[in-house]
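The complex is shown incomplete by one protein chain, all other protein chains being positioned as in the whole.
Right, chain A next:
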Amino acid sequence: AAVPLKDMKLMDVKLGQLPTWLAMRDFTPGGILGAIRRGYDRYYNKYINVRKGGLGGISMVLAGYVVISYIWSYSHLKHDRHRKYH
């Protein structure tokens, strides 16, 4: 199965080929939108669009939101540290 590098999935890419693989991805606005749409569809169809969905579906999204908002407000939280040197 000689699949060209462009079409290989991320989990099959070897570590050394990673930069070339990353460079060959589609970075046009259409490509980025397509990637977002694919990711959303994958997540939606795996965790939410099922007969008996569980709590994990939205809780993972909320946890991701919490983490991202913590990262974005880290520059303010830096001043609340108890010790200056770690």
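We take it that a contact is a pair of C-beta atoms (placed from the backbone, for glycine too) under 8 Å apart; a residue touches a chain by one contact, two chains touch by 3 or more; residues count from 1.
What we mean here is this: contacts and distances are computed from a predicted model.
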item	value
Chain not present in the shown complex, as UniProt names it (candidates "RSH4A protein", "ATP synthase subunit b", "Zinc finger, HIT-type containing 1" or "EF-hand domain-containing protein")	"ATP synthase subunit b"
Chain not shown, touching residues in chain A	7, 34, 37-38, 41-42, 45-57, 59-60, 63, 70, 74, 77-78, 80-83, 86
